[in-house]
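Every protein chain but one is kept in place in this view of the complex.
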Amino acid sequence: MWRDAVLVCGKDLRIEARTRVLLWQVVPFGVLALILFALALGPSEVALRHGAPGLLWLALLLASVLASSRSAAIEATEGTRATVRLLGLDAGGVFLGKAIALGVQLLVLAGVLELGLLVLFHVDGGRLALTTPICLLAVAALAAVGTLYGALVAGTEVSVTLLPLLVLPALAPVLIAGERGTASVLAGGGPGRWAIVLAVMAVVYLAVGVVLYGPLEDPA
Amino acid sequence: MWRDAVLVCGKDLRIEARTRVLLWQVVPFGVLALILFALALGPSEVALRHGAPGLLWLALLLASVLASSRSAAIEATEGTRATVRLLGLDAGGVFLGKAIALGVQLLVLAGVLELGLLVLFHVDGGRLALTTPICLLAVAALAAVGTLYGALVAGTEVSVTLLPLLVLPALAPVLIAGERGTASVLAGGGPGRWAIVLAVMAVVYLAVGVVLYGPLEDPA
Amino acid sequence: MSALVDRVLGWTALGLVALTVWLGLWVTPPDELQGDIVRLLYLHPALAWVALYLAFGLAALCSALYLWPRTRAAKWDLLAASTVEVGVVFLSLTLVTGMLWGRPAWGVWWTWDARLTSTALLELLFIGYLALRRVPADPHTRARRCAVLALLACLDVPIVHFSVQWWNGLHQGASVLRAGFHFTIHGSMLWTLLLSFVAFTCVFAWMVRRRYQLAARDAALEDTELHAALVERRKEGVR
Amino acid sequence: MAPAVTLRSAVALLGRFPALAGVDLDVEEGTVLAVLGPNGAGKTSLLHLLGGLLALRSGTGRVLGCDLATQRRALRPQVGLLGHASTLYPELSAAENLAFGLRAMRRPASDGAVALERVGLIGALATVPSRSLSAGQQRRVGLAWLAARRPALWLLDEPSAGLDEDGRELCDALVEEAVRGGATVVLSSHDPDRVARIADLVVDLAGGVVAQVRVGERARRVA
Partner (left out) sequence: MAPAVTLRSAVALLGRFPALAGVDLDVEEGTVLAVLGPNGAGKTSLLHLLGGLLALRSGTGRVLGCDLATQRRALRPQVGLLGHASTLYPELSAAENLAFGLRAMRRPASDGAVALERVGLIGALATVPSRSLSAGQQRRVGLAWLAARRPALWLLDEPSAGLDEDGRELCDALVEEAVRGGATVVLSSHDPDRVARIADLVVDLAGGVVAQVRVGERARRVA
């Protein structure tokens, strides 16, 4: 399983390195979303600082939807799907591989977005650094969910639109937990039980993914 | 030009009727976005009612990004692109056709979202009705931009992710104008100059589209 | 036989609902805080309960049974689909009645209370399920995907239930549970409340049964259809 | 006869790779040109160039009186292409695909039905989403499209690939008809004997240049 995971992960990352989708498109999209939110909220200082954590997570969420639909698109064509199925890779491994690759990309994304928060919403940098553990957990959850749901819609013409619809509600808890956690950390407290919530979600989704990815991808 | 526009529009709408992407995916996504924003902003009543217009427009914007990437996906494959190019359709017509088809879909979307606003953010229904002209103008602008950028990235493997990046900045002004306009209408004033801004943008983007679509789609 | 069961089930459901309505509207007293609007108590919780636990619980169960290789059978897929469809109806009614209640009780149609929000999300999750079902795909693939999705969606049910406890610290505005406890649960009210649960359970059972029969009939139709198609297909050869 | 195609040391790039490295070619109107050559010789690229789908990097080229450097947009509507990849909207049925194209060309959509019948796509086959058609059936739809639309220049990229025997017969027949009707046909193929029969001129492409030009049997037949 782990060998396959490494293999698949390497493949996805290499393709990313070729196409630079993340670097040139997903990350800018995230930053952009942040800016737009700032615009939508209007100029008022307090409103911004107060809204900052929520917007950070919203941006991360939406960008991660893009990232996952991209990661799903890699195996979108009939041909490549057949390839993977005929390789007899361990399904759990494939899932983990894709999830890890996605997670790595999301980490980069999260980093950039936090920088954006620092600059755009003038939040305290030191406190922001303390949110790292939350981000790690959240990213794990996001990656797991994104990969799993990506497989759900793989190969359907409409995956572009279907994926966000399916993923976002599933990710809402991540949004809430992340937002509250970040907020309390920025407010000077600790992440408290939100970190636990995130951890639980990450573990659950990863486990579910490893178990269910197989039946999802290839029957019997 | 208009004949081609009608033709292309009919084709796109028929494909939509086949796949029901809008009905089943884009619209729910829009509603979802509304809810998520509310979550991200936290429960405070005032913040919500104050933020409502912005959120409406943000949701409309993001959903319209989905809609346009779908509309671009229709001509995504090498083959279909060649078809359209070899039909010698009037480029302007193709643009208008796709834009109109997209616009129709976005109108439905906007309607649903306004309903959502009515229910979820308890804004005054009568006033909301007054925002219709703004919506119409904005939708025209959104459709034009979406179609144009769809052509920009059509067929590139990565269009899924590239499109939003390209569309959103161009749409930022729409977002601002729409938000401010709606806000002032809801506050009891008139759309004022924001309506004009939107109208100008709609006209400009449509004109630009009609002119630039040709060179975009088939050089020389 | 099954027709008989249908009729019995249908009529009992109707009768119980009628009884609930009668008790709820005429026998039970109005609430001193809320007046007659409190009578929604005999509608809203029951609907919610059926949707959450019966419908989506069953959906999860059937999906699991479908995914489990040893018990995999098309009927589980069909049953899951039926329960989800009915469940979505019930949950929508929950939302509507809840809003109708919220207007007088809280002064707003909607507030971003944790339970309300999580319920709305649940609704959307299962709308997503129905959307996925619509996507044209090979039936097995579709069944598998939908089963997985249903299981994932049901993860939200406990969140809905515990949302009140978990988030009450963080959410202002009247939480559903606290609102619930304000009632001076009068004997007749209690009985009517319990009865409403039974009644709507019967309604649910009947609807799902009908829906499932419909789906099953479609499947069966497919089989006969398949026979004709096979004959047609073979004819293509002899030309 | 007027020349339909004139290329002089035409160079075309795919990315940075010169898929066509200086092609000289003359095709008379109303004749069939067959392009042979090993894989990667540049056949598809040549067809795309002639269809105005690929830019001319250097050299000169005129097709149907249009200059490839400046008038590609005027050229395209006169060209019909049957390429490696399917050119259909997968969600739409074969009939709908043809109807769309014909209306775009201001033609009665009824021609489509006739053409589909001609290529043997009748009943359900004409109405299911073209995605679900078999490989050969999709090629047949492509042929039907050309037959219905009757362009002045036919570009057939390995038309026989994926077609069964009478599919190929049909294709040859359509080509012959088209040419008799005054159209010009350029087709690529890997089957020398077959094309020698139906072509007036056979060109061997290799490494992006014309290696050899032979006269096909058709020229003799017609003369």
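Observations, loosely collected:
Residue numbering begins at 1 within each chain, and the chains themselves are lettered A, B, C and D in the order written.
By definition in this document, a residue touches a chain if its C-beta (ideal position, glycine included) is under 8 Å from a C-beta of that chain, and two chains touch if they have at least 3 such contacts.
What you are looking at is a predicted structure, and each value in this text was computed from that prediction instead of being measured.
Per the touch definition above, the residue from D:R57, D:R118, D:R150 or D:H190 contacting the chain not shown is D:H190. Per the touch definition above, the residue from D:L33, D:L88, D:L125 or D:A148 contacting the chain not shown is D:L125. Hidden from this view is one chain, which touches subunit C at 136, 138, 140, 222, 225-226, 229-230, 233-239.
Although one chain is hidden here, its contacts on subunit D can still be listed: residues 14-15, 17, 37-40, 44, 84, 125, 128, 132-137, 139-140, 158, 161-168, 190, 192.
For subunit A, the residues in touch with the chain missing from this view are 4, 7, 11, 14-15, 18-19, 74, 77-80, 82-83, 85-89, 218-220.
Heads up, the rule we're going with is that only the chains that are shown with their structure count from here on.
Subunit C and subunit D have Cα centroids separated by 57 Å.
Once the centre of each chain is set as its mean CA position, subunit B and subunit C turn out to be 34 Å apart. For this pair, subunit A with subunit D, the centres built from the Cα atoms lie 46 Å apart. In subunit A, the residues that reach two or more other chains under the touch definition are 157-158, 162, 165, 169, 172.
For subunit D, residues touching at least two other chains, in rising order: 91.
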